[in-house]
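Provided herewith is a single structure, encoded as structure tokens, for subsequent inquiry.
Yeah, one chain of the complex is gone here, protein chain that is, but the others are all in their spots.
For clarity, chains are labelled A, B and C in written order, and residue numbers in each chain start from 1.
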Amino acid sequence: MTTPQEENFMRKISAEEKIEPKDWMPDAYRKNLIRQISQHAHSEVIGMQPEGNWLTRAPSLRRKAILLSKIQDEAGHGLYLYSACETLGISRSEMIEQLQSGAAKYSSIFNYPTLTWADVGAIGWLVDGAAIVNQVSLQRTSYGPYSRGMIRICKEESFHQRQGYEAMLALAKGSEGQKAMAQDALNRFYWPALMMFGPHDSESAHSQKSMEWKIKRETNDDLRQKFVDQTVKQIEVLGLEHPDKNIKWNEERGHYDSSDLNWDEFWSVINGNGHCNRQRVEHHVAAHDEGEWVRDAITAYNEKKRAKNAQHAA
Amino acid sequence: MTTPQEENFMRKISAEEKIEPKDWMPDAYRKNLIRQISQHAHSEVIGMQPEGNWLTRAPSLRRKAILLSKIQDEAGHGLYLYSACETLGISRSEMIEQLQSGAAKYSSIFNYPTLTWADVGAIGWLVDGAAIVNQVSLQRTSYGPYSRGMIRICKEESFHQRQGYEAMLALAKGSEGQKAMAQDALNRFYWPALMMFGPHDSESAHSQKSMEWKIKRETNDDLRQKFVDQTVKQIEVLGLEHPDKNIKWNEERGHYDSSDLNWDEFWSVINGNGHCNRQRVEHHVAAHDEGEWVRDAITAYNEKKRAKNAQHAA
Amino acid sequence: MSDQIKQATQEYATRLGDDSVVLGHRISEWVSYGPFLEEDIAYGNVALDYIGRARMFYTYAAELADDGRDEDDFAYMRNDREYRNLLLMELPKGDFAYSQVRQLFADVYYALMLPELLQSKDETLSAIAAKAIKETKYHLRRSRDWVLRLGDGTEESHQRAQKAVDQLWGYTHELFDMDETEQLLADAGIGVDVAGLRDRWLEMVSVILTEATLTVPEDSWAVRGGRIGNHTENLGHMLTEMQIVHRSHPGCKW
Partner (left out) sequence: MSDQIKQATQEYATRLGDDSVVLGHRISEWVSYGPFLEEDIAYGNVALDYIGRARMFYTYAAELADDGRDEDDFAYMRNDREYRNLLLMELPKGDFAYSQVRQLFADVYYALMLPELLQSKDETLSAIAAKAIKETKYHLRRSRDWVLRLGDGTEESHQRAQKAVDQLWGYTHELFDMDETEQLLADAGIGVDVAGLRDRWLEMVSVILTEATLTVPEDSWAVRGGRIGNHTENLGHMLTEMQIVHRSHPGCKW
């Protein structure tokens, strides 16, 4: 039995109308969205750390400025997504609590360490690149605020990806040492980037319902294939070796065939065996806790001002 | 009117007998010694910081080991001198309080920053060198525990001085960059090292009484002259320029003449305008405060053990 | 431009570039460590402005030096004995109060100094000043707001802010020192006579600190030496980190 509300909701979904905050929506839809948008927001925020790790070591002033600017954009995306998620009836501080307690996730790619300067380029190119493939598809997601957020974020992310790729190009065309650094970063980040699209469709817990509700518009495997396809040419231009020895154009499918992914490693990292799982959350908790007295000061100051203004008004 | 105690005390001093902890001594003698020995101890302890600043950056494993070993010796000297001072009826924790409150001083040389690796060599050579000139003379100081401490400490300090000089030699005979580093360190540490002997005899507040009581055995200016004389040849061997353009052998005096010292700077640094006055004390306070829970843990653990042993015994 | 003036101007641009890169680096250390996300963004903004200034000053210094060096040679290939920044800029980031009080001291300084530099007969310096003035208006509004909020916030924030003021005060005197190079350029209408800014700086800072219920310290101590390369121990550690990648790959482009 579907209620008229449910019917109306599904009608909008079918008609490609956006669901807006004030609209009725099924609880599970709301929950699913909160999970996905907050995870996305947390990923932007936690993603500041692996790149921030190289902010103080960026090898030229120009690269330092670009990186600063990029990390700043990510903080901005985080803010923007937290706001979008708040329209679903959860507060930012609740979301932060969930992040810090481990109840909410962030993209597992950030559990990998950034070990060299080239990793900053690789993240911009591959990680932001994979994110864009996903986000472009999410521009058509059914929830209005999320969809509009994606449109805005995609523009900046494309910019980041170009900058990341350009940084890789400078390395790949540079000295032996630089080129080796670039190859190493590619080798380490290629596979985790593919895993960013999530498990195979057959294994994906949330996929089916998300597709029905048009929260997701394309399947994990389809998105992953797009990314695999677009990356082959980019690696060629860099003049680097493709990390996947089995990569091969399949005329019939019109796509590249590639190796099976090591899903054991994927699950292992998600389940706590990544180099940085603990570090990322501890960093966030430490900065948040250290900031408590600052937040308290603002509250106290504002209250004093309010009291003073009320006095003046009286 | 001198009491028989005073007479006996002065007789021993004249006869070059050592004063021992259990012996009667004038209050002023005791105070004077506490001031001098604790200042000496604090200097060893604070002196760990400017050298420790390069421990993690030592440019070879051999130098790293030498520096570690040297700093460890200094901590040992600090301990030894605190013990010697405790025989005069002051506790180590009281002395540490005085250091942290600023009531007790440490050698002002450690208010200068160590800016390059060569500074480690310069400190070993010049600062330890100046310290030794002073300490050799203090081996004959009238207070037994202090005198014995000086004899022991002098041996290790001579070793440090040789190592410091050897580190400078490696730089002075090295690349252009290394040689420049050595010259720069010499230029910066030469003058403060001369000032380690204290103000001119005519200006020295504590000198006269200390000489009478044979706490000090030679005057500030005499000791400083010894150091000036011995250093000329050492600079020559290094092939570096002497920082004092007026240095000149005086046949008549049998000593080198040298420039007037910039006592304004000396007093300025002592009075708080050195680069590191605040930093050194804050570092000491921070480490001490951070260690409080550790010291508490030992106390608690020992009490538990004691209670348990008492139970067993009963 | 006479050779003497040219050389002095190059030195001057280097000094101003050093001030900017060092302070910008210190601010950037806050990114992902701020008390909340908006503050990470704000810090990023301010850091970016300073890195931008450094690039303009260094590029001009490189142009005047005309010896094949570029902005990165100035930033990455000089050690702390060669850096000429004011000591205030190199002090570690400390806690949030420490960084904001330092920023207030620097922002008021630039709010006074940049309009003078705008009047410089040297067109490049004047153009850099024109851009920087706008940034500094925003910076100062921000650091002033923070110092007010921290000083007049909780007991803890007040104490932290006062401690920061006391710890930093002795490093502010150097901001107004003139040496021969700067005097020469001031006389030639190229550089700023910073000595003349002291009183106004003191007045502006005093007004803000007082409003923030903080005490303006006595001038009991002063540490100097940045302009002759006599730095605190902090700069060496900062440059170690900043320069390691660049120095580990000599002659590379990035």
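Just so it is clear, a residue touches a chain if its C-beta (ideal position, glycine included) is under 8 Å from a C-beta of that chain, and two chains touch if they have at least 3 such contacts.
Since this is a predicted model, take the numbers as computed values, not measurements.
J.: Omitted chain: which shown chains does it touch?
T.: A, B, C
J.: Can you work out which residue in C:L118, C:L202 or C:I244 touches the chain that's missing from view?
T.: C:I244
J.: From the list B:E20, B:E241 or B:D296, which touches the chain that is not on show?
T.: B:D296
J.: In the complete assembly, which of B:Q72, B:Q208, B:N271 or B:N309 touches the absent chain?
T.: Answer from the full complex: B:Q72 touches the omitted chain.
J.: Touching the absent chain in the whole complex: find that residue among B:V45, B:I109, B:A172 or B:V269.
T.: B:V45
J.: Need a quick check: the contact residues on chain A for the chain that isn't drawn.
T.: 50, 53, 57, 113-116, 184, 188, 271-279
J.: In terms of residues, what is the contact footprint of the unshown chain on chain C?
T.: 79, 237, 240-241, 243-244, 247-248, 250
J.: Mind listing the chain B residues that contact the chain we can't see here?
T.: 45, 48-49, 52, 55-65, 68-69, 71-72, 75-76, 78-79, 82, 117, 167, 170-171, 174-175, 177-178, 283, 287-288, 290-298, 300-301, 304
Operating definition for what follows: only the chains that are shown with their structure count from here on.
J.: Which chains lie in contact with each of chain B and chain C?
T.: Output, common partners of chain B and chain C: nil, no chain qualifies.
J.: Which two chains have the most C-beta pairs in contact?
T.: Top of the contact-pair ranking: A-C.
J.: If we define chain centres by averaging CA atoms, which chain lands farthest from chain A? Would you check?
T.: Farthest from chain A by mean C-alpha position: B.
J.: Taking each chain's centre as the mean position of its Cα atoms, how many Å separate chain A from chain C?
T.: Here the centre of chain C sits 35 Å away from the centre of chain A.
J.: Let me have the rounded angstrom distance from the C-alpha centre of chain A over to the C-alpha centre of chain B, please.
T.: So the centroids are 57 Å from each other.
J.: At which residue positions does chain A touch at least two other chains?
T.: Not one residue of chain A touches more than one other chain, so the list is empty.
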